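The complex appears here minus one protein chain, its other protein chains still in place.
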Amino acid sequence: MRFSVSCDIQYDVVEDTTLILNIEPQHGERQEVLDEQFSVSTGGASDSHVVPETGNRYRRLQLSPGQHQISYRAEVETRPLIADPAEVAEVPIAALPFDVITHLSPSRYCQSDKLGRFAWRRFADIVGGHEKVTAICNWIFENVDYLEGSSDVSTSAYDTFTLRAGVCRDFAHLGITFARALGIPARFVSAYALDLAPQDFHALFEAYLGGRWYLFDATRLCPVDGVVRIATGRDAADTAFATYFGQLGGPPKQITVRRLDRQPRGDWTVSAVSLVSS
Amino acid sequence: MRFSVSCDIQYDVVEDTTLILNIEPQHGERQEVLDEQFSVSTGGASDSHVVPETGNRYRRLQLSPGQHQISYRAEVETRPLIADPAEVAEVPIAALPFDVITHLSPSRYCQSDKLGRFAWRRFADIVGGHEKVTAICNWIFENVDYLEGSSDVSTSAYDTFTLRAGVCRDFAHLGITFARALGIPARFVSAYALDLAPQDFHALFEAYLGGRWYLFDATRLCPVDGVVRIATGRDAADTAFATYFGQLGGPPKQITVRRLDRQPRGDWTVSAVSLVSS
Amino acid sequence: MRFSVSCDIQYDVVEDTTLILNIEPQHGERQEVLDEQFSVSTGGASDSHVVPETGNRYRRLQLSPGQHQISYRAEVETRPLIADPAEVAEVPIAALPFDVITHLSPSRYCQSDKLGRFAWRRFADIVGGHEKVTAICNWIFENVDYLEGSSDVSTSAYDTFTLRAGVCRDFAHLGITFARALGIPARFVSAYALDLAPQDFHALFEAYLGGRWYLFDATRLCPVDGVVRIATGRDAADTAFATYFGQLGGPPKQITVRRLDRQPRGDWTVSAVSLVSS
Partner (left out) sequence: MRFSVSCDIQYDVVEDTTLILNIEPQHGERQEVLDEQFSVSTGGASDSHVVPETGNRYRRLQLSPGQHQISYRAEVETRPLIADPAEVAEVPIAALPFDVITHLSPSRYCQSDKLGRFAWRRFADIVGGHEKVTAICNWIFENVDYLEGSSDVSTSAYDTFTLRAGVCRDFAHLGITFARALGIPARFVSAYALDLAPQDFHALFEAYLGGRWYLFDATRLCPVDGVVRIATGRDAADTAFATYFGQLGGPPKQITVRRLDRQPRGDWTVSAVSLVSS
């Protein structure tokens, strides 16, 4: 699938500010950035970094006081691995790669140590790895209201489980939390995603099943094969699209995501989908 | 400095259990494991892994029902880098290595996003990087009671700040939290440490200053040059000495830590101390 | 029904201490204290108070350093009002007595403001007041594990809902919280109760339905007509059996509760039961 994505942000900088952006899609075998352009209206120093273990791409800018227009656009080809959910099994702890095990630990927004009793009672009997995580997503969709403004930057899965309302990042956090509590490694994914209204960045999650990371989205706002992955991390604390140290403001960012290839998107996928090679 | 350390654990396993241990000290330029021996009374499958980015060493065991004696002992030479605290400065965000920046993010037990207002009010004016983190440690020592049993495995820095009581891991979490809130990368360190009574594993933290990671310990239970580092992570969620998936019990573990070289330990250090090369 | 109840407590007082006890059953039309005896081995000043609005009975003692034996025993006749649950309806807010409305507010351990979304989704459609609160109790019984040691004095309904484990006070707090969230006034009840093992004080709750306060117990540890009510309050913060200001210790208290009248207790009641007159 081929996508055109863009992100435009205006920053009104009050004092010298260091800005770290994480808005550029990962490069990989199953997600190829064909063409991209990053620009800052005021030029200025910038350095960038690709994290070897995750592929996350960071760009650091030194912004002096004044108005800065940041613009990113890219054309991205994704080649999702599509699998039969029934064949995507849980990996026993004894067989998990060591670098995946860390995604069983609780994190800032995903207190899997606290929701284990519920998760086991509710989901442990479900046979099949992909089916189990799908059951988690279904439970979240049916029991948590998607409600703009019902959560904020400090809301964690512990809160969402109780308050039963949230937005995409809260849905992802809760899914990750349940999966980890059940012994399934899970991580947060920030992404460009089709069809959001209003269009914004999206948050979903990946679970490690059958030897690779599969995508899940409890919000049902977008098909999981309709996303361009930006970054992965333990939770939203690792994947902020922008982090700054200084003082700045500005109007809301503008995001666009379009499908470029001709064929219609077709049906909502019920397959297991992965966008990473291993 | 030369240390002899040991750890003996008995596990009474009820059903097949996967156990992941993280009790073996890191190898490195400034901490050399001269000799070590790991044994399990019942033999059995085991694999191990050294995390490239951190040097953490994990050992995974499959334990069948019955009693298992796990025994580890090692001789370790540390060659701490000693620096003048006055010369160990903060690193501007713009100059931080990208792989260090992640240690500014909040984590499970270190909600640095919530304690920023206090941290800035209290510590921001202190000039000097090492001095600032030392001031954090002094504040913790003076304002939080070290009290066995006052916290548990779900206690976070947010709680400790309010409840004003905790143990070594809580002291470390609070120190990390304040440091991150001030823009200083900080991470959790599990260790063998001299002079603890009763002898147990110890928790302290490292802050990234002057281009390397320096050790800090707000508990004042042990000099920072009296430790053998086991693992680093964002907080205690990353550095459990044992994680298991199954069912087991057993008596408390036995830890010993002894100084082997002749010279008396001398005075409590007031220097800046680092046990990692970069 | 006739009960014999007793409570024996030993206090080892370290420094002058003011102790407030709330262990004596309420007097009322439906619960008559036929005979009672309160004694302190060391004599000493004491004053007592019956709260007009609730009937709670407090006794305040000044204890000097040393060992004090406190002993209370009573014979109590209860004459429960028994009603058909199907006839016990919710009272519209517009018809609630003003002094009952306060029991709709959230309290220390019952954050009804946070669990409303879940409560409405799960229970709002159930027709019938007593049936609705019974459904709440059934849900708690089925979804929360009764587990000694799983909670402590700071555990609130918010935690219990997430952690899914607790003891009698946690079960009562959660029941109160759901009821209030649904617009049904509810309050905490401390009591002597038959058949507990080990025998201790018990906690249950009352909901205001059909013009009076009906008893509910989500633990299923004791029939609701097998209790002698001690105190009511918003939650456990109001109904501690002992509160002290000073320093004391001592072995666990000893409680006994026996049924005195001949007739066997018969079947577990499925009726609506109230022990207060209005």
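For clarity, chains are labelled A, B and C in written order, and residue numbers in each chain start from 1.
Here is the rule we go by: a contact is a pair of C-beta atoms (placed from the backbone, for glycine too) under 8 Å apart; a residue touches a chain by one contact, two chains touch by 3 or more.
Everything numeric in this text was worked out from a predicted model, so none of it was measured.
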| item | value |
| --- | --- |
| Neighbouring displayed chains - absent chain, whole complex | B, C |
| Residue touching the undisplayed chain, where the options are B:Y158, B:F188, B:F201 or B:F216 | B:Y158 |
| Omitted-chain contact residue, chosen from B:V40, B:I70, B:V91 or B:L115 | B:L115 |
| Hidden partner chain, touching residue among C:T18, C:Q69 or C:N138 | C:T18 |
| Selected from C:D99, C:D125 or C:E148 as touching the chain missing from the view | C:D99 |
| Contact footprint on chain C, counting only the chain that is left out | 18, 20, 49, 51, 53, 58, 60, 62, 92-94, 98-99, 101-102, 104-108, 110-111, 113-114, 153-154, 183, 234, 237-238, 243, 245 |
| Sites on chain B contacted by the missing partner chain, in the whole complex | 114-115, 117-118, 121, 143, 145, 158, 161-165 |
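The working rule: only the chains that are shown with their structure count from here on.
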| item | value |
| --- | --- |
| Overall pattern in which the protein chains touch one another (line/ring/star/complete/other) | line |
| Chain at maximum distance from chain A, centres defined as averaged CA atoms | C |
| Whole-Å gap separating chain A and chain B, where each centre is the average of the chain's CA atoms | 30 |
| Between chain C and chain A, distance of the C-alpha-averaged centres to the nearest whole Å | 47 |
| CA centroid of chain B to CA centroid of chain C, Å | 45 |
| Multi-chain contact sites of chain B, meaning residues that touch two or more partners | none |
